[in-house]
Structure formats: structure tokens, C-alpha cells
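Excluded from the complex is one protein chain; the other protein chains are retained at their positions.
Lettered A, B, C, D, E, F and G in written order, each chain numbered from 1.
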Amino acid sequence: RRIGIAEAVLCSGKTTEQAVAAAEAAFAAHGRCLMTRLSPEAFAALPEAFSSRLDYDPLSRTAVLGAWPEIHDQGSVAVATAGTADVAVALEAVRTLRFEGVASDLVTDVGVAGLWRLLSVRDRLADYPVVILVAGMEGALFSVAGGLLPGLLIAVPTSVGYGVTAAGKAALTSALGSCAPGVLTTNIDNGYGAACAALRALNAAAAIARLKSPETE
Amino acid sequence: RRIGIAEAVLCSGKTTEQAVAAAEAAFAAHGRCLMTRLSPEAFAALPEAFSSRLDYDPLSRTAVLGAWPEIHDQGSVAVATAGTADVAVALEAVRTLRFEGVASDLVTDVGVAGLWRLLSVRDRLADYPVVILVAGMEGALFSVAGGLLPGLLIAVPTSVGYGVTAAGKAALTSALGSCAPGVLTTNIDNGYGAACAALRALNAAAAIARLKSPETE
Amino acid sequence: RRIGIAEAVLCSGKTTEQAVAAAEAAFAAHGRCLMTRLSPEAFAALPEAFSSRLDYDPLSRTAVLGAWPEIHDQGSVAVATAGTADVAVALEAVRTLRFEGVASDLVTDVGVAGLWRLLSVRDRLADYPVVILVAGMEGALFSVAGGLLPGLLIAVPTSVGYGVTAAGKAALTSALGSCAPGVLTTNIDNGYGAACAALRALNAAAAIARLKSPETE
Amino acid sequence: RRIGIAEAVLCSGKTTEQAVAAAEAAFAAHGRCLMTRLSPEAFAALPEAFSSRLDYDPLSRTAVLGAWPEIHDQGSVAVATAGTADVAVALEAVRTLRFEGVASDLVTDVGVAGLWRLLSVRDRLADYPVVILVAGMEGALFSVAGGLLPGLLIAVPTSVGYGVTAAGKAALTSALGSCAPGVLTTNIDNGYGAACAALRALNAAAAIARLKSPETE
Amino acid sequence: RRIGIAEAVLCSGKTTEQAVAAAEAAFAAHGRCLMTRLSPEAFAALPEAFSSRLDYDPLSRTAVLGAWPEIHDQGSVAVATAGTADVAVALEAVRTLRFEGVASDLVTDVGVAGLWRLLSVRDRLADYPVVILVAGMEGALFSVAGGLLPGLLIAVPTSVGYGVTAAGKAALTSALGSCAPGVLTTNIDNGYGAACAALRALNAAAAIARLKSPETE
Amino acid sequence: RRIGIAEAVLCSGKTTEQAVAAAEAAFAAHGRCLMTRLSPEAFAALPEAFSSRLDYDPLSRTAVLGAWPEIHDQGSVAVATAGTADVAVALEAVRTLRFEGVASDLVTDVGVAGLWRLLSVRDRLADYPVVILVAGMEGALFSVAGGLLPGLLIAVPTSVGYGVTAAGKAALTSALGSCAPGVLTTNIDNGYGAACAALRALNAAAAIARLKSPETE
Amino acid sequence: RRIGIAEAVLCSGKTTEQAVAAAEAAFAAHGRCLMTRLSPEAFAALPEAFSSRLDYDPLSRTAVLGAWPEIHDQGSVAVATAGTADVAVALEAVRTLRFEGVASDLVTDVGVAGLWRLLSVRDRLADYPVVILVAGMEGALFSVAGGLLPGLLIAVPTSVGYGVTAAGKAALTSALGSCAPGVLTTNIDNGYGAACAALRALNAAAAIARLKSPETE
Partner (left out) sequence: RRIGIAEAVLCSGKTTEQAVAAAEAAFAAHGRCLMTRLSPEAFAALPEAFSSRLDYDPLSRTAVLGAWPEIHDQGSVAVATAGTADVAVALEAVRTLRFEGVASDLVTDVGVAGLWRLLSVRDRLADYPVVILVAGMEGALFSVAGGLLPGLLIAVPTSVGYGVTAAGKAALTSALGSCAPGVLTTNIDNGYGAACAALRALNAAAAIARLKSPETE
């Protein structure tokens, strides 16, 4: 039995030839393929015959080969960012979710330095079973949201910042060491991983629901 | 509105007086209280009139003041450890879950150096919607389980090890950088946080189930 | 010309003989002396003839030799802590300020995981020209307060925590990398330094006031 | 109530579109806007219709959209650098202060390797209520100035250096661990933050002055 | 007496002139020479008269000057990679072995996130006396292979990854801290060093064999 | 098929009960058991009925339960230490090898600060197919031996040292970054792992020898 | 030919037996022996017959076995400390120099926070050809002295401090990254090494003097 998540092709670190071969192999096996960390430069270097078949988004650096699925109804996910520069990572999560048929609700620029911004979306976010939080610099958003929201919280620290926050380590330690109970974390800039974890959670919820109301299946 | 998780009293860093006061305040408000990171030395230093009211477990360093709740039926959680020395942290998670009325299934010593141990419990673990993985040293368990199990995976790196693995950083980076998609992580040795995240996931699943089959409530 | 701040005797790292000698020298010169980082063990090891002359507080590990000054009227300082375990460091600041004749207003346990606690003291804190913020773990308090309070903000990261927050580095990077504009930072656990900086600010304000309204002097 | 400091648009990490949109939004709301960390390359990539409206300084990488305010009389700030290469960061502070109507006195190249340079400006610097100290390499300037100057001292460690001083960590630890009492610190290269903190201090001084001499308002 | 391994010319860090001179000197002494870490840019900068004599492979960044030796019969080596991006480092090992007359068996993409891939080549790998394991990200392959394979295991952590796995440190600590007994490690990305160690092991085996059956020499 | 190395019980991190249970289980299965990192304090805390059955060595912190095997003739191993303080780690390797029936030749105090000491044992060490090198501080021994000895070299960095060499990281980076080709490394202080790797190498040599001279079996 | 510096016995990391054996061996060979890092606890654990022959100083943790030499006339050395807590390390240097017949001039408590203290001893220190500078915390003394003194400067960073300066890394990076030209550094707390380097310098000066005025020998 599979774990229910389509593998993506991580393009950074691969040569053009390797990336195309991996994507074609996935496409051959599954009829579609998600490519991540495909920089604009790497996209431009692809053979035109291949790149013309991609739905490419330069901000999130993701591409989809093949058709997008229908959106299914097993729940949707909120994605909130602290700043504007965090949107690129958030979109990697949004597009990965969408690639698996899950809708998401993107809320940007609710960093805690202007607390009213977060408070004004609190109720909207509190309705989601799963919330992905994307923040760089010192990542204070994770703890504040952790105290305000009841859902499963997935922190994605980003490498947005400079000096001690330059490479995302400061936001990462804030997520890991959060004083709010039950905040979970992915690797720095890992929007893809956050989306996969959200999919795991939705799948788990569906499994529980099936157990509880067997007649509805 | 609360986030649905009772706060625990983290005893490390508090004086005896501070710890007792915090626990009594929580007990007064909620009728029960969970104390974590209460070392045997700190337990021994408590006033006898207070400590005699606690259900204390020295291995997990947790104590409960007041009655344990009934186990409710919103799903249970698997907790798996790589080694024997990781059991203490796993028990912190088990007892936190139990404090919130959630049963768990503890599987120990399934580290990947003896892969057959993990493979022999794979089906048992794969049935759980949420699996907490507890591993120290290099934390390879997180990635192997990540490829084998479909549920929501919560990695708890432990400080078990020496040299480069001494304080849990190596296991932590393995969890964060896992090549398996969708593994999430807590702070090092944070069994409590893993349990809180599992509770969030079970609550989210219950909320989704309520939305889907309103008649069953 | 002096910089207007009495030096304290930092006792950690000194032998008993060195600490006593330094304190007596300061006492001889100034009629009083502040000793910091004097642990209960170090206090107990002092000659009784010396220690009996001290006003010692074990929680803040500070002692005063000689008389406390009057409280003067050049402004007072707010000191806020995220958690209970941060109070020891906060008291080091409070007693250093008091040693220089400055009153302070201590507010404890306003960490951001329970945001309402901080919001309920916001107006009280906003009235102070200088606010010392004391927080460990991930130090999210610094950024949230930074967005709510107009005064000079002095962050003191504490070594309260474990795993990635164990030695105060995570709180420190949160303070330094705060997305709130103009938050300043001291070394980890440096309540003394925060008080000295607050004294510098109050002295500066007094100097500005003198320039503006010379007749009022 | 606001905290009295206009937010700036941090351009690093933003796409051209994001930066322009943020600046226009701030301009629409406040009639003027400060852009920071706008590199010459990013400036050149701006649409000409937008960039022609900016007062841009490539050394400090700051731009102002809209008119500069009058200089008000609530005190001015000294800014001192250890070396020539630190001037770029110092100018970010100077221009941020100026954007808020505060004059500053820039003193360059007073690093401690040539102690007479610092001693010759000591009296000039000692007259300022707030002094921003900008130094890279090992940042010894912070401690020496800390012993010589009575005002509020704001250290800005810079990333000037190589080897162990390459990214500003050495200067940062010197600022944080300074043996001089009451030195405060910002993030590495954060001239903007230092200016914001100085504004907080001047605002606090003004508030204290108002309390003391209410008739003068 | 020599240690039986021809030194290679490490080209990174050398000017073109230095690299050519070193290679020509080795060629003059031994009739052939291996150049490592010769990037495509550095290769392109070589004088044509020199580069035309090289057998250059851009993926592994290795070049051979002079003739390849015959393959001798003292055993061959397996080289296994976790991902596609690790192949470049693996090829550096393969070509170094081949330069010394040793054949190798390259198996790619057997990372543990898809455990069946590794299990399906287990028997093939278990027949080799020496196995070089090449993995980046979190390097979980090292421990799983360590529990499955009886041969001498040489881990080569690679710098493939991002965030906490960006520069190879995470894979390195996994190799060093492996819970599988007897896994040995080289520097990050050091395919050359792994090959040299494999050669040492094959030489040692040959020496032992000679001792045991002197008649066969 | 097993990997041919008996697992040891790592006692650090285990409670007394856990350690005894693990050792008895191994003893029941294999008739003997090796316990490692059993400190004198932990040994003293064992039940006398158990500890009296152990052959315990406090310097190496190893104990053997059950009989030592005969020494077999598949080759022996040299173990060399840089300093006296490294002998404890070296003995962990020696006793692990002995537990598996392999003899070793221990040479102590051949650190490179007195180069003649190493040169005087060069020929003795050069005769061994496998040499374990144990060194702390800056670990220069690894590179010098790497240039002098033809055998398989297994570096064990130790935590002997202070300041920058305090926890073994300096010796570890020297081993990993050695300019001598083909030096391999274990975790800091991992004498057990070095012995296991040596056993893998001897097993591999035996397998090769069997292939070459089938008649000799 | 020897390098002209007697080796000392570093006692930390050695068992009592190892330390005594090493010291007796040195005594047998040279008639005297210096023991370093011999803590009061380790001294107390020595056999009385041995320890009664030692001249032991608990502050510097050094002991001398055998007679002290005459002071010879090849120059003397200044040793200056920033604070009182640095004196222990300074005395390790002083006693090592004295063990080799070199006098020293110890100046304590001249840290830069009180610059006048250093300036008042400047001329005294400037007369020495070699000055050992001992400082912890942020180590600003190294740079200020580097700009004031013409002699050979040997910085010894100490582990005096807490927070970011806790283990001596901050003082070390200040010494290494000093903006004053030509400051050299030893390991943290390495007073012994500083003394050995000073001896090398005095020996070198004597050699140069011999070359210049051969008649004076």
C-alpha cells in the first residue's frame, strides 16, 4: 500500500537532463507530475518541447506536467504568511495542495509586528482544521497563532531576513521552541513538505470519519 | 474561545514554590493539572502534603494532580521509539495524551539498524491516523517510517547519543531534512508537544467528521 | 567625568576572596556596592562577618552592601516577563534599578501563548518610557510587545528552555531579528545590563529635559 | 494607538512588483514612504515612472518616496563608525532618522586600533543623549565607547570583515557581551533598527519632559 | 615505501597555471594524472593544447591525463546513491577507482523514502566487500544500509539539500552518529576520498590473502 | 543473513533496569554479551548478582557477560593513540575486537608534537592491514599517519581537550578534512564503532581471500 | 635537536595513575616537571607521598615537581588581565615562564570599560618586548592594547563570561578578528601555550642577538 502522496521531482541539484528524465518517468507512471524548486533560470534552460507542456509559476518555482485534478471535498487548508516575501514559499504549499485536489485559503502579511492584522483574520483561520503558517525573520507568528488557533498548525520557517535571521535558523528555532503547545515544523522554506503533511492530516481525518460512520462510504 | 488543550506546568526552571503555586492555580481552575519535567530530585523536594496528591512517574518525569479522565473515542495514537533510551520521552507523550483522554499504543525499539523490527510492526502502525516517532542518535527512523506509513507523522528527536549526536541536533536535522514527504517535527525531547499536536489533529478530524455527517452528532 | 552608573561586582568566576575584596573596595570608595551573580552556594561560602552585612536575594542572586538610596523622581521603568522562570532575571534588573534609586513596575507571566494576558496589561505598559522585556524559550514576546508599545524596549533573552532553546540562543535571535522596529537587546540573562541601559535612557531624558526647560532646574 | 514610528518597506526578498506595491500603499496612506535595502540592481530594475519619484542613495541603499519632513527639535543623535566600510550602514540610520525629522551628527573612522581618534571626539559624542555605534570586525569600539560615554548606546554590528569576522557574528558577540554596562544591540547591519530605537528613546524623553513641565506643552 | 595510492590534483583553489603545472609534474613522474574538482568553467579556461589531452567528465568534474590502466582483479566496489543529485559525487568515486584499475557497480536512487528500492538491490550490494554509500539531505540511507549489508561501508555525505540540510552537515552527522555498527565516513562530497579508502581496503585484503596463501603469489 | 557483528548494549541513557534486561536478553540469545559506556557509577549501581558475572574494565567502561571467544586467525588490528588520555577510547576498541575474537596491538602516545615517537613505530604499524587511530585535541595524527601508512585507516576523534578542542569537534574536522587520501572517521569517542568497522574490513578480506583461493577453505 | 621548551604534563583527562606516571617519567628524565590543569580535586586525590613533593598553586592549577630554576637574563614578559577572574589563567602563564627561568610582570584588572586603568599602565607595558594579554567576555582589551603597545602581543581569550561569552568563543573571535595589526592568539584559557610562545620569542631574540654581536657570547 502506498502512503497516498504523489512524489514530486525536486529540481535543484539536478542537471537539466536529470530533471526532465525524472519528470517524464513520473508522468509516464502517473499521468502527471509536480516539479519543485525549478528556478526561472532552470526553467529557461529546459528544452522548449518540454517546457511548453508545463504550467509554470516562477514565484513558487513549481511546474505541473499534465492536468490538474478536480478539487475534492475532503477539507481545505488555510495558509498564512507573516510578510510579503514569505508568499513564494506559501505558494509552493498552495500549488502542491492543489496538485492533490485540495483547495486552500491564502492570507498574507499577518505578521505580529502589526498584531491587529492577525487578530482581524483570527476567526477566519480558526475555522480550518489545518493551518500552514509561513514566516521568516524571527518567526514570532508561530507562537502567537499557536495560542489563538485550535487547528493542526504547521510552521514553515523561511529564509527571509538578514544578519542572525539570514538563512532561516532564527525562525526555525522559534517554531521548534514555541511556547504555544503543539506547533509542528518543517524544514526551512519547505512549503512542499508542509502541504504533504497537511495531506496526511486530511487523509487521517477521512480515515477516522470512515471508521465512525461506515454507512457514509 | 480556547484552543482545546489544557496547559501543563513545565517544572524545570521553576523553584519549588513557583511549581507548586502554578499547579495549585491550574488545579483550582480546572480540577486537575499535568506537571512535566518534574525530575526525581524536584519531586523529592516538594512538600509531602503536595507530593502525596500526585500520580508521579519518574521515567517520564510527569505528575498528575487530580483524577485521570475517561478515555474518549475520538481516535487513538501510536507512539514508536527507535531505542530503549527513547522510552522516557515517549512516555511523556503517552501520559499527556492519556491526561486528555486519549489512548495510545506504545511500540519500542524499532530503530532502523535492525530493519526487520520496524517492518514487523509496519501494518500495526499503518492503521493509526497519527503516529508519534521518537528517536535519538541520527534519527534515521523518521525517514524510513515516512516512506512506510500513511498517517500524520510527528517526529520527536531525542537527546540520546554522544559526540555529534549528543544533544539531539543530529536527530533534529534528520527529522527536518527528511527525504520522506510530510514528516513534521517538535523540539528535541518534546514528548509533551508531540502529544499536543496529536490532540490538535484528532480535534481537527472530529471537526471534519462533524461537518461531513452532521446527523451522527 | 563618569558615565553615571555605579559598577557592580560580578561574582561568578571570582573566588570568595576576590569577590569580598572587590566589594569592600567598592564600598570603601562609594559607601555601597551591588554584587551580582552571587549564587546561594557562593553566598553560603562567604565569611559570616561579611555576609551578615549584605541584603541578599537568592532568586535574583544579588546582594547589596550598604544602604539603599532614596527613590528619585526621574522616571520609573516597567519590567515584563513571559514566564515564571524568567522572574529571576527580571528581579536582577529590578534590584539594579532600585540600587540606583529607580522604581520599577514588575509584570509577570505575559507570554504570547496566552495573548490576552499581554493585551490586558498593554495600556499599563504603554505608559512607561522604558520597558524591559524578559523572555526565554523562543522569545516571541519581544516582537509582539514591539508592535504594541511606544516606549524604548530592552529585550533580555533568558536561558529558560530546553532543546533548541536550551541556552537562550533562540530567544536572543528572536530579539535581534525582531520584525518590530527598534527593539534592542542585551546578552542572555543580563538583567543587570538591561537596568544599566534603562538608567542611561532616563539620564538622557533628564539631560534633554534640562536643555528644553532650563528654568525648571 | 500607534507606536509613533513609520514602517519602512524592506525591499530585499521582495520582487519588483511587491516592492512597488508596498511603497505605493504606504505612500497612499501616509504621503511618504521609506524604502530600505534597495540595492542598486533592484533600483535599476524599477519602472522608470516609479524610480524617478525616489530620492535614492546607493551607499545606504535607501530611497524616499514623497517629501522629507522638517527637522523637529526633540533632540539629535550621534552616529559613530569604527571604519570606512561601516559608513553604508551608518547612513541607513542617518537617513531613517532624517526621514522622521531627526538630525544626526556622523563621525567616521574612530575605531579603537587608533585610540586617539576616538578620544579626540569623546567630548563631542558625550554631549548626545543617544549615540549609535557602528562597527564590524571584532567590534571593540562598543566596549571602549561604553566606558567613555554616558548616553544611551546602540551598537550596530556590521558584516564588515573576513574569516571569523566575516558575517558580523564576532562584532555581534562583542556588543552583546560587552564589559561596559548598558550597551544595547541591534541585528547585524541593522542601521534602520538602530534609528527606530533612537526615535523610541527621543519620544520617551519627550514624554518624560511633558510630564515634568506640563506648562511647556 | 609509498602508501600505494596515486595523489590527485585538486583543482579548486588553484589558478589555471598552478593546476596545469601540478598535473604536468604528476604526468612527468607517473605517466598519468587524475584531476579532481575541475569545474566546467575551469576546464574551459585551460589552454587548448592542454585540455585536448584530457578525458574530462563534467558531471564528476574529473579529468584524466594519460592512459587509463587495465582493470585488475583485486576486487570491485559497489557505489550506491540515495538520489539523482548524488550521482555527481558517486561518479567522482567511480572514476577515481577506475583510474587505479578497479571496477565498480553503480546503483542510483535507492534512498530510504522508497524502501523497496533499497531492498530490491540488497542482495546485489551484499556481495561486495566494500560499498560506498552516497547520500545527501538527512542521509538516512547510511543507517539502513548499515543494518542490511555486511561489507565495509564508506559513507559520503553530500551537500544536496536546502535549509538544515543545505551544506551537507545533516547527512554528515547522520553518517557519524549512525545507530548501525561500523559505518565510516568521509568529508562532505568527498567521492575521491571514499575511493582512496576503498583502495586501501582492497590492498589490505590482498595483503592478508598473500599472507594466507603464499603459494598463490 | 546477518551482518556478522554482534550488537552491543549501549548503557549510557538506559536505566539500570533497562541495561540489565537488554544484556540478559542478548546473553540468552547468544550466550554472551558486550556492554559499552558502562560508567563506574552505573556499574556500582548494578545488582550484585548481575555485576558479579561481568568482566568489567573501568577505563574503557566495557563489560563482558559470558565467556571470551578464542582468538581466530583472520588478521589482527593495530590501535594507536596520540596521547595518554586517548587510551580509554582505544581500549573500548581493543576489547570490542577481542570480544569478536580479534587480537590487537596497542601503541600509545605517538602524537605528532613529538614526531620521532610516531616515526619509530611506523614500520610496526605499516604491517597491519587495518589501523585504528585515536586522537583528541587537534587530531593532527590522522593526517601524518595517513601519509605514512598503507593500510585501511580508521580515525577515532576523542573529546580530549579544552577550549576549541573541548568536545572533540576539532579532532573530528581534522579527520574528515585530512589532506591524506582515504582516511575514514567514526563519531567522537566511538571506539566501539571503529572496532566494528575493522571487523567489517577483516570479514571483507576473508571473503575476497575465499573467492581467490577456493581450495584453501 | 630539541625545540627548547620542556613539555608539561596536562593532567585533565588523565587518571591519577596516568598523571603520576607521566610526571615521574619527566622528573626522571629532566630532574623537574611542570604539571598543568591539576584541579584541587585531582590534587587531593594524589598519593600523599607524591603530592607532598609538589609546589602546588590551586588558582592556576599548576604544580612543580623538583626545584625551580634560577631566573636568567634573556628578557622578561608582561602579563596583563582585563578582569579579576582572568588572573587564574594569567598565573598559569606566569608560573610556566618562571618554571623556564623567566620573570614576569603581572598587571591585573586593566579592562577597557575603564580605559584610564589601561592608559595608566601603558608606558610600563610598552617597555616589554613580549606582552601576554588575558581577557574574557568580549575581549576588547586585545584590540585596544594592539593599538597602544609595540611589542609582540599574545592574546589569551578566557572562558570568563556567560550567555554569548560563556565558553570563551566571543573573546577568541575578538582576538582573531582584531582590527589592530599583528595580534596573535592561543586557544581559550591556554596560559601555558602563551608562555611557551613567549619563550619561543625570547629564544628567537637571543638567537638574533647572537648573530649580531657574536663577541658577546
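We adopt the following convention: contacts are C-beta pairs under 8 Å (C-beta built on N, C-alpha and C of every residue); 3 or more make two chains touch, one makes a residue touch a chain.
Treat the numbers as computed from the prediction; the structure is a model and nothing was measured.
Only one of D:Ala29, D:Ala45 or D:Leu59 touches the chain withheld from this view, namely D:Leu59. Only one of the listed residues, G:Ser104, G:Thr165 or G:Thr186, touches the absent chain: G:Thr186.
The residue from G:Ala19, G:Leu46 or G:Val130 that touches the chain not shown here is G:Val130. Considering the full assembly, F:Ala140 is the residue among F:Ala21, F:Ile71, F:Val121 or F:Ala140 that touches the omitted chain. Within chain G, the residues in touch with the undisplayed chain are 1-5, 7-8, 74-75, 126, 129-130, 146-154, 172, 176-177, 181-188, 192-193, 195-209, 212-213, 216. Listed for chain E, the residues touching the missing chain in the whole complex are 7, 10, 12-15, 18, 22, 37, 159, 167-168, 172, 187-190. Against the chain not shown here, chain D presents residues 59, 83-85, 87, 113-114, 136, 160-166.
We adopt the following convention: only the chains that are shown with their structure count from here on.
By residue number, over half of the contacts seen at D-G repeat in one listed pair from A-D, F-G or A-C, namely A-C. Taking each chain's centre as the mean of its C-alpha atoms, chain A lies 57 Å from chain G.
Shown for chain G are the residues in touch with two or more other chains, namely 83, 113-114, 161, 163-165, 172.
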